[in-house]
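With one protein chain withheld, the remaining protein chains of the complex are depicted in position.
On to chain A.
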Amino acid sequence: MAERGGERGAFRRGFGGGGGRSDRGRGRRRGRKEEEEKWVPVTKLGRLVKAGKITSLEQIYLHSLPIKEHQIVDLLVGPSLKDEVMKITPVQKQTRAGQRTRFKAFVVVGDGNGHVGLGVKCSKEVATAIRGAIILAKLSIIPVRRGYWGNKIGKPHTVPCKVTGKCGSVTVRMVPAPRGAGIVAARVPKKVLQFAGIEDVFTSSRGSTKTLGNFVKATFDCLLKTYGFLTPDFWRETRFSKSPFQEYWDLLGKPTKALLLDDVENANA
């Protein structure tokens, strides 16, 4: 290498000319596990999570921060996150040379304790689609609010109120149920609700529930609304706390009450 310096240009192996052999032994690692361990965060939120400054998903939900790296969810929720492939559909596109088939995977992830996510990915290979859908599901994870049907004894087990979600022509309605009722729903939303951690619920659906995509999305939308429903617990004024990213902080009135999320969790528990 040193002798050829004169003709080739440059002495060291600089960028652009060389970049050949991997003399550090990288790149030959196999196995997903090692790759996950050496996650290098790309976003600020990722760096905060990796440093341990953020300990739960609720802190992220509180400030409505977008989660852009699925490893954040992995770190925060951890091993209790389970995933399930709901359906794999072949879809096709007409081209001059025939049809191009791709596979579309629907994946639901959840920890069975108030967090669900739904991911859809289309890809030329099934495995890629499933992998991509799992990642997308982790990125779209939402909190699910649970409440009581009657007496506030024990842990919340059902939806807090009647909620309904719609997608396409499918509407799914969830009604609080007493303990022991179980999830009274069709196969597809039952899976989603199990992942969400809801133990008892009555459901009613309408529309073309045969279309799995819409059906699953409608239940997801329904679960999304559980935290959007204003109940008397939320009547107290929120005391806003500073987001990790907020640059300019204007004082908003008289902040004296406790944080909103803490209130709800205390009331329900």
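Simple rule for what comes next: contacts are C-beta pairs under 8 Å (C-beta built on N, C-alpha and C of every residue); 3 or more make two chains touch, one makes a residue touch a chain; residues count from 1.
Here is the rule we use: contacts and distances are computed from a predicted model.
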Next item on the list: Given the choices "MYND-type domain-containing protein", "Casparian strip membrane protein 1", "Complement component 1 Q subcomponent-binding protein, mitochondrial" or "DELLA protein", state the protein name listed in UniProt for the chain not shown.
Entry: "MYND-type domain-containing protein"
Notebook entry, point to check: Considering the whole complex, which of A:S80, A:N113, A:S208 or A:T231 touches the chain not shown?
Noted result: A:S208
Next item on the list: Spell out, residue by residue, where the missing chain touches chain A.
Entry: 1-2, 5-6, 8-20, 22, 24, 26-27, 30, 35, 38-44, 47-48, 50-51, 53, 64-66, 68-69, 84-94, 96, 99, 101-102, 104, 118-128, 130, 132, 135-136, 140, 142, 167-168, 187-188, 191, 208, 210-214, 217, 224, 242, 244-247
